[in-house]
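Please read the structure below before turning to the comments.
As you look at this complex, bear in mind that one protein chain is not there, while each of the others sits in place.
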Amino acid sequence: MNANTAEYLLELRVPARADRMVVVRDTVRSAARFCGFDERTAQDIVLAVGEACQNVILHAYEGRGGGPILLDILDDADRMILRVTDFGPAVAPTAVQPRALHDLRPGGLGTYFIHALMDSADFGRSPTGVGNVLQMTKKKDPAI
Amino acid sequence: MNANTAEYLLELRVPARADRMVVVRDTVRSAARFCGFDERTAQDIVLAVGEACQNVILHAYEGRGGGPILLDILDDADRMILRVTDFGPAVAPTAVQPRALHDLRPGGLGTYFIHALMDSADFGRSPTGVGNVLQMTKKKDPAI
Amino acid sequence: MTESIREVRGHLVVALGGDIDLDRAPTVRRQLLDCVNRQQDVLVDLSAVTYIDSSGIASLVEALQRATGRGTGLRLVAVSPQALRVFELARLDKVFSIHSDIDAALAATD
Partner (left out) sequence: MTESIREVRGHLVVALGGDIDLDRAPTVRRQLLDCVNRQQDVLVDLSAVTYIDSSGIASLVEALQRATGRGTGLRLVAVSPQALRVFELARLDKVFSIHSDIDAALAATD
């Protein structure tokens, strides 16, 4: 994970409300460009973070709003690291799995997208003991 | 100031480094659009925050980098509130004044721009006692 | 970003634009289902879509299911590159009929 050599790019805290997510997306797009990704890959990273935030709104806070979303972005030599933290009740990582694609069933796509778009995605408890963290990484050179 | 009725839009923490400011600007532009400002006014707000961050980099941390910049944005009914906090040594608010415009002297423009672009700009100690805060507001309807 | 609806040769053409995210998906869903309920073929123009996520996709899938159940059609036209990327990721680009423009979609149905 090389988190030791990674440089902190930003920490963003926003209320977990659907109407605010456009600001999160714009920040992530800007950070992805800063890390050197092209527009298409930046858009993929934006979608992955958008899905992660959507899960926090719908599942961690069950649409109640109010709770915060914390987004940490680190710029490592060979990859970008993004962590989405919620302060909802503890969730077993096994509960957060991409479902099989059912062609005509709405829903269940979020975690699938995250895994398809990123090089890694790990769900777990926050190191501070409060909240759940989804850590995602995206390699700068897909060949590595 | 109506800070009581204002809704928290975001809190952003970044290292006070000149190369990172593009990400701060993109976030502020997005937040200004969210608050309903047109592109031209959004750009004015971006410039004011850019100048405030430049002052933190140059003066609060004297170009040493490392220290963080904290940006809080609140969305109030009639205005947007932006607070730029540094964790440098205490500065007397009277030391932060717009200089008179000297046509051909470089420098000294930052605080002048901030006051010209925003409806209010107040420099003071952070309420927590650590760091300096520049609080700026921009009215949504200039007629009010 | 407001949606627009017009009629072209007996088909309803719904143009969606902007970011179709969790915030806007409920409105888009309601609008698409209303169109489908009018028992006409629906063409959804996605040329101005700048962002669509799983919640937006879910609204379109639900409208397609409803149309199929009623024996009418729902086709996508002029899908923006951003949106197409997401349909491909979800492997839905073969589930929906996708046409380059409205004329091509009309030719396929007439």
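First chain written, first letter: the chains are A, B and C, and each begins at residue 1.
The working rule: contacts are C-beta pairs under 8 Å (C-beta built on N, C-alpha and C of every residue); 3 or more make two chains touch, one makes a residue touch a chain.
Worth saying up front: this structure is predicted, and the values here are computed from it rather than measured.
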{"item": "Which displayed chains the unshown chain touches", "value": "B"}
{"item": "Options B:Met21, B:Val91 or B:Val133, residue touching the unrepresented chain", "value": "B:Met21"}
{"item": "Positions on subunit B where the hidden chain makes contact", "value": "18-19, 21-22, 25, 40, 43-44, 46-47, 50-51, 54, 57-58, 101, 103-107, 109-110, 112-113, 116-117"}
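Basically, only the chains that are shown with their structure count from here on.
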{"item": "Whole-Å gap separating subunit A and subunit C, where each centre is the average of the chain's CA atoms", "value": "27"}
{"item": "Inter-chain centre distance, subunit B versus subunit C - centres from mean C-alpha coordinates, in Å", "value": "42"}
{"item": "Shared-contact residues (touching 2 or more other chains) in subunit A", "value": "22"}
{"item": "Interface hub residues of subunit C, defined as touching at least two other chains", "value": "none"}
